[in-house]
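Here the complex is missing a single protein chain, while all its other protein chains stay put.
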Amino acid sequence: MVATPRLVADRQVRTTCPYCGVGCQMDLQIKDGTIYRVSAPFDVAPNYGNLCVKGRFGLDFTTHPRRLKTPLIRNGDGPGDFREASWDEALSLVTEKLSQIVRESGGDSIATYACAKATNEDNYVFQKWVRAVMKTNNVDHCARLCHAGSVTGLQLAIGSSAMSNSIAEMENLDTFIVTGSNTTETHPVISLFLKKAVRQNGAKLIVIDPRQIELTDFATLWLRQKPGTDVAVYQAMAHVIVTEKLYNQDFIRERTEDFEDYVESLESFTPEWAEEVSGVPADDIRAAARMYANAERAAFYWGMGISQSTHGTDNALSLTNLALMTGHVGKPGTGLNPLRGQNNVQGCSDSGGLPNVYTAYQRVDNAAVKAKFEAKWHTTLSPDPGLTVTEMVDGALTGQIRAMVIMGENPLMSEPNLAHAKHALEALDFIVCLDIFMNETGELADVILPTASFAEKDGTFTNSDRRVQRVRQALPAVGEARPDWQVVCDLAKRMEAALGVEESAGFDYNHPEDIWEEMREVTPDFFGITYERLEREGGVHWPCPSLDHPGTPYLFEEDFPRGKGKFWSLEYGTESELPDDEYPYNLTTGRVLFHWHGGTMTRRSKLEEAFPEPIVEMHPDDAHALGLVSGDWVEIESRRGSVVCRAMVTGRSPVGTVFLPFHFVEAAANVLTLDKVDPRAKIPDYKNAAVKMRKTEAPQRDGRDESLDKRGAIKEPTKYVH
Amino acid sequence: MQTMITLDEILNDYIGRKRDALLPVLWDVQTAFGHIDAEAVHQISHTLRVPEADIYGVISFYTLFHDEPTGETIIRVCTDPSCGLAGADDMLNGLCSRLGIHHGETTVDGQFTIEHSACLGLCEHAPAALISWRGIGEQSIAPVSDTDVLLNGTDNAQYESIIGGDAPVLLAGVDTYAAQRLKNYGDYVALRKAINDSSPENVIAEVEESGLIGRGGAAFPTGMKWRFTRQATGQPHYVVCNADESEPGTFKDRVLMEARPHLLLEGIALCGYAIGAETGYLFIRGEYPEAMQRMQAAIDEALEVGLLGDNIMGSDFSFHIEIRRGAGAYICGEETALFEAIEGKRGFPRIKPPYPTTHGLFGKPTTINNVETLCAVPGIITNGAAWFKAFGTEKSTGPKLVSVSGHVNRPGVYEISPGITLRELLNDYCEGVTGELQAVLMGGAAGTFLTPDEIDVRLTFEDLRKAGSTFGSGAIVVFNTETDLRDVLVRLGRFFRHESCGKCFPCQLGTQRQVEILERLDAPLPDDRSRLEDIGWTMTESSLCGLGQTAASAVLSAIEKWPELFEKG
Partner (left out) sequence: MPEADDNMITFTLDGEEITVPEGTTLLEAARMIGKEIPVICYHDATTANGLCRVCVVDVNGGRLLQPACIAECQHDSIVETRNERVERNRRTILEMLNSAVDLSQGEAIQEMMMDYGVDESRFPDAKRREHDIHDDNPFYVRDYNQCVLCWRCVQVCAEDAQYTFALTLGERGYDTHVATAFDIGMMDSPCVFCGQCIGVCPTGALKPKTEWGLEQGMSPDEIRQMTRIPRRRKENTE
């Protein structure tokens, strides 16, 4: 039997993956409007031919039948009570409502979510609309919910919050620490380079994580701290480095400040103390400290496990302290690298999607910066930093916030303590969502505007290592959906007219490239990056101040943005909700390989077939105590609410801690989480909540009667040796 | 009489071990349970930290490992040329029809599994069989007189080593039924001399001076190999003894191991001393259970009196020898494939360069020598290079073992001074050809045919090369005029198809295409000869390792000598 003739593509389009922050370059092969194959160029950074299951097979959400195809306007009070509307009607309604609120109570009574999944250009015009037309800095996005702890800590210590080193350096690492990041599932392609560094190039890996993640198979040393005790472990490592004089005297003298104060503050943080607090043997802490400090080059890679905590800022500072005292920053193969969770979470922040800064972290309260943007946008701007997303939710409850504009985000899956968040959103006068699908937040909206998916528009994303890369239109937009930047510009122009603005801030763009050109002009760090260059080079790492500048794969070679790196003395303590007699287990949340965030995209793709339902991971001892085996149904209850899903018994979880992914609305993890935040970063504590559990009956849901091991590719995560 | 042992008990001994313990643990599981199932693979995977798929790949590569249940007793009958001439097919078929199964199958009562096997190295006692008893292990039986012996088992399957020749050195004065014990072998005189009165450099110089060249088939100068290894940077260094004697028609190394285990151990230790190694691996093919047991017993004896182990003879030279058991793969006689097997992988030959002397076992500098080669060393060190060179010719020094089987009156292992002719060997030592001589296969399956006109060739490396032939592994298989040479070619073809590792395309594809044509030689298609030539030359010139490069050697020589075999009629 001879195979049928091979399919020939109508077109092939190079673009950037819409999932995690690695920013994989991919070629979409298309036949009759169907993406039938996704391949990756082998000679192109950052992924060099590799993709993960989401990028390779998870793009069919773009043509899912339930894509939003026309604007929708609320048609009753029930959830999902909408009627189809024309663009003109929908835009008019939004313009009218928002303008009215601005007139009545000022722009500060509107809160807006920029979008970490949309392009830089989408986000730039979005925040421009918010700032220049609504006159408020109330723009934030889900970076607040993922890396605010890291951002704040890094800003305090060195004055910059991006990943300091490039993905390309990873495979040549010497020694590195991965902490609070299940990299193989959350940043699969980055994990390939880390694994390669270990297995092919002999790098030493130290994993510091409560969960037995896949990378522990590759680790020279695995420190399994009790959840939430990170600071104790890192402070004790610092203690060892100081006691054994393993620090880098020259680097400390030339590049840092406040070391002496810091050393004094370390006195009580002995490894033995840390062992008591964290459960990590003191000798392992010593071994890790020596391995890190004595390495020629050593780097940190971390994820949400560090930042999503009531002491996320302290966690990040405990890492920066170590890097500063050993001089492991500012050279290839060293550095401080928070792995960004979304395709464009870096870019959304870079593009001004934050309440306190314009593009590239130019502060709204800096008079010169403000003056520059006022001149460019022909208007006056607010010098007051706006609200963060967690504050916006609270503001909605107090009435301070009357309306929300939500571009491509789904706070009713992503906010902590969802019952509280839902209550807040219900209190609003007006909600408008721009999205590609109806989702949990959209159900509450007054107007929903259908927008183009990543495959249906042009623009740029900035990945986790600050590499600006092109997004290219490969498919026509479905139905009447339009790119976000066009919708935003239309709304901005209509509002300017409604508000009687004489000179427009400028929303007439023909192409995202025009927007990028404006961003370049107002942003010295982007000035050297043009679409033409991106076309030629594939991607450029900012900062890139001039057209002949090569871009910056690693930062801080000469100095830090804040001048000297600052040591921060830390206290050990936790504001987290700790397990107690009534709620004896610690709940931690996160991702699984096959899904992404609220599941808006992945659960409408083939990925759903591989991982079709939520599972709660628990240690065999805990399962035994509860009389559970893998596949049993379990109710998990916190002080905020309860969910039901099936148990996966696995040694991956430490005793007393259970893990629940947050992708699944049928057991939404954030029903359980606590809306307590880090006081500086305002990031919620997604990694710690006290819960109780009990075995329960199967709920009546379709397809759930099969045993768990027949469900997709769900497997006990420590089953295989790598 | 099955010993009951659990998987956990087996694995307990392997906690903390790594991938190189894979073949040993698979052997233990195979022996205990008759096969290695998915649960065992899962447990082994976690114990040794080897991925399950890799373990499965290893199991399915080696023919002595099974991933599906087998009978309590597995009977494997050799069907390669020497056994084929002795009626092995009848034995196999008789066995199958008595049990009502085909070969490769297991009886419904789970008592017996019958398989055919590649050469078992008992060609002088053909036909031969290898039996595995669940919970006990393997035993060779030869000659197989009838199927009862195979079905009922036998407590004493002891065969005699048949030994002769003009130069009894390595095989001097041995008991033809039992291993020489340490008390008879005596002290490791050569090793003592090397340690006390010599230096590693001097040992290497002596071996170089002796002109010893490798007896495994590739004929590389032994001293030079040792020097390269000693000089190589990178630690540790290893000695590996290649006892994976699998070339059809070859059994001399088996006889050496069964008869003179201490001679081999002393040779290995001398090599270790010379190249700066503290560990030696003795890789014995899985089909040699007797040799393995005798070698292990000898190691135990030597350890007990301090001839092996730490601080040998009170010196600072420590040396340990570990036996590794092959599991049914001719390719593992290829040195780099053998390394892969020790490392717990499929027996794929590696690309050379780099060579073993710099990148051998575990990627470290390694000397790998054949059993006979290493057995020659103690004599060289004790008696001097000049003594060794007195045997043979200038370019083929020292006594040489050959394995003679097939149609001679006295098949066996012969130790000769290179330089006697093939005719002298056959007539004077093997007591003549049975019937009228038709052909001699020199060098085993990978060798070439000689016609009756050519048997006056002198048995030296250089004369044989000149005659377009080879010593190879020292196998000499004799065919009389009653023999159907096409049948011999088919058996050789089947052997190579079975033993090709499948790595490089020419051999993987060529061994299959070659046997398909050989099997239809009674009614060949037009152009079959040119097909065989294209296949043969492509395998010879393009294959990755020696197996593929010689897999058509016999066929191409037959085409040259008997072209009529490949034509219709």
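Letters are used for the chains, namely A and B, taken in the order the chains are written, and counting of residues starts over at 1 for each.
Going forward, a residue touches a chain if its C-beta (ideal position, glycine included) is under 8 Å from a C-beta of that chain, and two chains touch if they have at least 3 such contacts.
Remember, it's a predicted structure, so these values are computed and weren't measured experimentally.
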Per the touch definition above, residue among B:201, B:522 or B:541 touching the missing chain: B:541
Of A:39, A:86, A:249 or A:294, the residue in touch with the unshown chain: A:39
Options A:6, A:245 or A:536, residue touching the unrepresented chain: A:6
Sole contact to the chain not displayed, among B:55, B:308 or B:490: B:55
Interface with the undisplayed chain - residues on chain B: 38, 41, 51-57, 60-61, 67, 329, 346, 351, 497-506, 508-513, 516, 520, 525, 531, 534-535, 537-538, 541-544, 549
Positions on chain A contacted by the hidden chain, ascending: 1-7, 29, 31, 33-40, 42-43, 48-53, 56-57, 60, 63, 188, 192, 195-196, 199-200, 218, 593-594, 606, 609-610, 703, 706, 710-713, 715, 719-722
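Here is the rule we use: only the chains that are shown with their structure count from here on.
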Averaged-CA centre spacing for the pair chain B and chain A, given as whole angstrom: 60
Residues on chain A engaged by chain B in the complex (per definition of touch): 217, 719-722
Partner chain A, residues of chain B touching it in the complex: 42, 45-46, 49-52
